[in-house]
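Pasting in a structure now, in structure tokens, and then I'll have a few things to ask.
Complex shown without one protein chain; remaining protein chains in place.
Think of it as A and B in the order they're written, each chain with its own count starting at 1.
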Amino acid sequence: MTPLLETENLVKEFGGLVATDDVNLTVEEDERVSIIGPNGAGKSTLINLITRRLDPTSGDIRFKGESIVNLEPHEVVQRGVSKSFQTASIFPDLTVRENAEIAALAAERGAFGFEFLKHRDSLTDVHDVARNTLDSVGLLDRANTVATDLPYGDKRRLEIGIALASEPDLLLMDEPTAGMSPEETKSTVELIEQVKRDHGLTFVLVEHDMEIVFSISDRIVVLSRGGIIAEGTPDEIRGNEDVQEAYLGGVEI
Amino acid sequence: MSEKDANPSAKDANPTANESLVGGDLLSRWEQLRGREGTVVGLTAIFVALFPWLFARAPVISDFLQGYQSLATLILIWGIFAIGFDLLLGYTGLLSFGHAAFWGGAAYAAGIVAKNVSGDPIVMVLSGTLFAILFAWVLGFLSLRRGGIYFSILTLAFAQMMYFMAASPLAFLTNGENGLTGVDVGSLFGVLHLEADIPSVGGMLLGTWLYAFVGIFFVAAVAVAYRILNSPYGMVFRAIRENEQRAEFVGLNVWRYKLMAFIISGAFAGIAGSLFTIHGAYVPLQSLFWTESGDIVVMTVLGGAGSMFGPVLGVGLYLYIENIVSTIQVLTIPFTDIVLIQDFGYYWHLLLGIVFVAVVWVVPDGLWGIIGRVRTFVSEKVGGEQ
């Protein structure tokens, strides 16, 4: 069976700097993969290559067996790859509901349409998806709040909600708990676990909090200086000396 | 928004009405009504029907305002232009400095059609608008290749190119520097002379058939713009304004939506430009010059970009000051002899520039935003007092 996502000899250079170094990553359907690695290892770059925010220098990316390196970012999303950003990337002056509806609109009605004279009240499918999404991220009771007025943790939830409302087959999350208080982190982790249960979603998670990583993932991929130095189940990674070396020069993790 | 509040402006999406009290009850009922499409279009129609009478003919008020019929028509024409322009600037967040190309281009197209094919006003509007749409498509395609500031610079550049084309190489069509003279506007449906007064009450209210003709387009423009803002497009436009990158990453083809915003606003400019030719029976070369694009930017921002009627307010004020207040040489405080400014006609453009800078600096949502805040403040006071 073809994997859901695979990258083949993927390379990204910034000037002289090799940020992604010959990466061959596969993600199977229904798999929860975490990418870890020290700061500047190239985790965000790898995610940005997959979402087509960045052009690879060389190599191929296939989703459901088809190459996506020549697609526009929105086309990749339409194929089923969605991303939650490292910083809360929302539509600040719109309401929470509208935030979700925009993502649902793209999922239900495609990347573009000509419905500029159709009243939005008639888009029941869009409203349903948006409501369900807000319900599952626990923001339904705040649906009429203007997004910028949400506390930071809720903004991040909304950010994940927007990514979910696109109804992805693969969800990429770049440090979803960055900048959160311990309570906010805890509830976000619960959210991710619940999404994992309810939606049976395949996801790739970039995360620096090892506790979260080891509890949530089926498989862990370790990046260092752009290349994969180890991968395996949480237990395999825990005992791997290369990994301990790459982090903090051998300190126990 | 789906359940009750269909107000397109996110900025006043949070009306603070006090529900438990009589005053508050009326207010909140009004808050609900005023967001409805029918209410908006109906109020617009009433405004259009009363405006020229109040402005040019009503006792006392019109003496004070010193308005006249053709200025009322002109205000509605520019109002249509501004409503379309605001769809682009206020809602999508794209600042075009090239809308003179669509306004002036449509004006020329309508005029040239009138001279060579048919002077039927409806044919003129259709051909001018069609030209503006096609032209906006091409220009948008070129200008949207690069985002952000480049868009403003490129729209400005390509519109200037149109100006210089009309000035010289295309002078055989446009009559060059002199402008397109001798445009013969025919009668509407073959019977109604647009310049003639409407008989009886209609004439007292509306004045000329021309005004009625323009007024219908104005009401239609409001209805269509309001519908667009409440359609999926309205959501997507605001999403692009708020966070373009995120819009792309939820799977929206941002580029094509931007192009559509550009074309739609070009179409509004085209309708307005064609009506401008019908109104004046003449197309000045100036109508393609970039100062014309600058004027619509100033009017829209002064009035309040990102609101439905703010830009129309901006248009009204700008044209009123330009055409009436600027002829007053000594500006006094009304009903007194206290002189504010000598030689006002000489300074008005400077003062306008200063006010414009101040608005951009301090109140980016313009006069309409100020009015909105005052309204909120008052309704809180009224609700809270009892």
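In the analysis below, a contact is a pair of C-beta atoms (placed from the backbone, for glycine too) under 8 Å apart; a residue touches a chain by one contact, two chains touch by 3 or more.
Going forward, contacts and distances are computed from a predicted model.
With the options "4Fe-4S dicluster domain-containing protein", "homoserine dehydrogenase", "ABC transporter permease" or "CbaC protein" in hand, the undepicted chain maps to the protein name "ABC transporter permease" (source: UniProt). Of the listed positions B:117, B:142 or B:196, the one in contact with the omitted chain in the full complex is B:142.
The hidden chain makes contact, of the residues B:297, B:313, B:331 or B:367, with B:297. Here the missing chain is touched by one residue of B:43, B:65 or B:165, and it is B:165.
Considering B:95, B:110, B:180 or B:299, the position touching the chain not shown turns out to be B:95 (whole complex). The missing chain lies against chain B, touching residues 89, 93, 95, 97, 142, 145-146, 148-150, 152-154, 156-158, 160-161, 164-165, 167-169, 171, 245, 290-291, 294, 297-298, 301, 346-347, 349-350, 352-354, 356-357, 360-361, 364.
In this text, only the chains that are shown with their structure count from here on.
Averaging C-alpha coordinates per chain places the centre of chain A 43 Å away from that of chain B. Looking at the complex, you find that chain A touches chain B at residues 51, 53, 72-74, 77-78, 82-83, 85, 89-95, 97-98, 101-103, 105-107, 109, 111-113, 115-121, 123, 126-127, 144, 146, 162-163, 165-166.
Per the touch definition, chain B reaches chain A in the complex via residues 1-2, 5-6, 10-11, 13-14, 37, 224, 227-228, 230-236, 238-239, 242-243, 245-254, 256-257, 260, 264.
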